[in-house]
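Single-structure report; data block below.
For this depiction, one protein chain was excluded, whereas all remaining protein chains were kept in their positions.
All chains are identified by letter, namely A, B and C, in their written order; residue positions are counted from 1 within each chain.
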Amino acid sequence: MTQIDLNSDLGESYGPWRMGQDSDMLDIVTSANVACGLHAGDPAEMARTVAMCLEKNVGIGAHPGFDDLHGFGRREIIGTSDTKLRALVIYQIGALQAIARAQGAALRHVKMHGALSNMAARDARMSGIFVRAVLDCAPELTVMAVAATEIQSAAEAAGARLVCEVFADRTYTDNGTLTPRSVAGAVIHDPVVAAENVLRMIDDQAVTSTSGVKVPVRPETVCVHGDNPAAVKLAAGVRARLEKAGVTVAAF
Amino acid sequence: MTQIDLNSDLGESYGPWRMGQDSDMLDIVTSANVACGLHAGDPAEMARTVAMCLEKNVGIGAHPGFDDLHGFGRREIIGTSDTKLRALVIYQIGALQAIARAQGAALRHVKMHGALSNMAARDARMSGIFVRAVLDCAPELTVMAVAATEIQSAAEAAGARLVCEVFADRTYTDNGTLTPRSVAGAVIHDPVVAAENVLRMIDDQAVTSTSGVKVPVRPETVCVHGDNPAAVKLAAGVRARLEKAGVTVAAF
Amino acid sequence: MTQIDLNSDLGESYGPWRMGQDSDMLDIVTSANVACGLHAGDPAEMARTVAMCLEKNVGIGAHPGFDDLHGFGRREIIGTSDTKLRALVIYQIGALQAIARAQGAALRHVKMHGALSNMAARDARMSGIFVRAVLDCAPELTVMAVAATEIQSAAEAAGARLVCEVFADRTYTDNGTLTPRSVAGAVIHDPVVAAENVLRMIDDQAVTSTSGVKVPVRPETVCVHGDNPAAVKLAAGVRARLEKAGVTVAAF
Partner (left out) sequence: MTQIDLNSDLGESYGPWRMGQDSDMLDIVTSANVACGLHAGDPAEMARTVAMCLEKNVGIGAHPGFDDLHGFGRREIIGTSDTKLRALVIYQIGALQAIARAQGAALRHVKMHGALSNMAARDARMSGIFVRAVLDCAPELTVMAVAATEIQSAAEAAGARLVCEVFADRTYTDNGTLTPRSVAGAVIHDPVVAAENVLRMIDDQAVTSTSGVKVPVRPETVCVHGDNPAAVKLAAGVRARLEKAGVTVAAF
């Protein structure tokens, strides 16, 4: 019997500013990537998100990003030293760990956010620093790695716990990376198409590029988004379709 | 045989900006209160400070403050909700815990910084929230409380581990609080006078106000400062004098 | 013929976070208080708001606040030096001036935000520093002062351009200050009641406290809010009712 996890970035409100449909999304996903205060989120928002995860029985993960509020952690920042990168990751994981612990909860996974993830995906050195940081401060955590990237390789090389992530609402290039958003057709808006993609990935144990090339991956968790009502609807549609096809949606 | 701890606020550099004579101070003190990134300090600086504490065998403590870089955590901020205050404290403790853990170290204590400490010292509600936050995320930590304040009371009431803190370089009022810095004679600049004060506090188990009133306290840790070369000299002088008088300077 | 200005706090989005119904509000108000980046707003949001003000012919004002994103400028921050307070105000005014100038626009007024305004309203020293700062960097600006406060007094004493502000959706105490929000009945939710209040203030040239005391004021601008759809509706209702009663709603 096939099982898959659905994950989403949550807890992205900041101070007085609200963002996301977190309560709705927590009825759909099985793992939450919680922003840790440097690109989004703040201590109270982190505590609120952890409490909702506990209530809805969703797996809690740290979602460290660059220290870039203005850019929401989506701008690539060149020139962060290895030492600073390591400390940046550990700081954010630790902050969320303590917030979870204070509610009797524990983190289950860690996933890099935005530009930090994008850069590490193609940079073995950065991925190595990230995985080493996780192992040194929280070896019990599962690394959620974009499938077929340097993040996966680094986690495997270091013997970290690992789940591989695929995207339901994005198309792929021939080398297994996401088609850039700037390219037409990069983003899938139809829940049926998105769910069919995921089902095919599970059957094939591979992603299929827009030109038909199959790149082997283990699809263990699917990233869905909750930025707006349409995204929530897409996520709910994907989940319903997967369940209808006999896939068990559950935390890894 | 009498024993006392010396503590100092350290790790207060931020990004490219240096502050403090940390290496020198870590040869003098036995406990370090490490800034956690919101009023001073940053992830890499926290890691650097923890490494120095390990090397010099100094006890490591979290030093949470208000989220106020411009004011260095010294401005009283009115209107933080109980929920936000609790999360603010836990966030900072957790961040430092993970940074310590990644180096094989563990925190021993926690002490509030600046305005957060000043406000809690006279506010039972804030002190209660602080102590509850510590117990919920890190019950193994010792609360370092300004002696004879609401912080001490809250820690005692909650059954937290506790050490009481006195000041070597400040004079006291009749109710056991520090003479405000704006008052002439509030600050002591002579190491001999400062050390004699500490010795008298130990003998009396009380602080003596400028008008001669004795307020009972347990002097378990003495706060010294390292902001400038003169402060370092004062701290070194206090330590030397205490040791000459037969007091063992050691972490609690 | 009676004329009155309606003002609202706008441009409060920050980085990726949206806030407020700015476009709707700019169809209702005649003066916009634009956040300047330290408690809310950011450079691009300021530019966007100025552009909308120009398009909708709404007066543009600077809305300086404390450097407190987490607290949205609503937390009173104690201990800012006079020098820093002055620079804080000038910095924010100047930033918005340049953004307006780059679009061929000019600021017309300045109004303090949140806790900065609340503190200055009762503190002659702070109000004096604020007014002096405005006169020194932008003497052409009109100071928007909460009526019957130290802000008004300071502006009058210094000979600054001045308009006095009243609130449509709040009740007043016997000394002319707003009933604290924590008191039942402090906030008015009915547009008809709110508009009637404003009409009475205009007739009486006074605010009437909840116990019936009249405190003389010159109602020249009315503050309305746009935080949520209900607030926008209230503001629109107040404007419609004022116009129906023959009051001209126009920038001062």
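FYI, a residue touches a chain if its C-beta (ideal position, glycine included) is under 8 Å from a C-beta of that chain, and two chains touch if they have at least 3 such contacts.
In this text the structure is predicted, and so the values were computed from the model without any measurement.
K.L.:
Would you indicate which residue among B:L69, B:A105 or B:A158 is in contact with the undisplayed chain?
P.N.:
B:L69
K.L.:
Would you mind spotting which of C:M19, C:V34, C:I93 or C:V238 touches the chain that isn't drawn?
P.N.:
The one listed residue touching the chain not shown is C:I93.
K.L.:
Which one touches the absent chain: C:L6, C:I28, C:M46 or C:V131?
P.N.:
Hidden-chain contact among the options goes to C:M46.
K.L.:
Of A:D5, A:D67, A:D169 or A:E220, which one is in contact with the hidden chain?
P.N.:
Answer from the full complex: A:D67 touches the omitted chain.
K.L.:
State which residues belonging to chain C touch the missing partner chain.
P.N.:
Residues 37, 42-44, 46-47, 81, 83-84, 86-88, 90-99, 101-103, 133, 136-138 of chain C touch the chain absent from view.
K.L.:
I need the residue numbers on chain B that touch the omitted chain, in ascending order.
P.N.:
13-19, 40, 42, 69-72
K.L.:
By the contact criterion defined above, which parts of chain A meet the unshown chain? Give residue numbers in ascending order.
P.N.:
67-68, 70-71, 74-80, 84, 115
In this section, only the chains that are shown with their structure count from here on.
K.L.:
Building nodes from the protein chains and edges from chain pairs that touch, which of line, ring, star, complete or other describes the result?
P.N.:
complete
K.L.:
How many angstrom between the C-alpha centroids of chain C and chain B?
P.N.:
About 42 Å, centre to centre.
K.L.:
Suppose each chain is reduced to the average of its Cα coordinates; what separation in Å results between chain A and chain C?
P.N.:
Distance between chain centres, rounded to whole Å: 42 Å.
K.L.:
List, in ascending order, every residue of chain B touching at least 2 other chains.
P.N.:
Within chain B, residues 84 contact more than one other chain.
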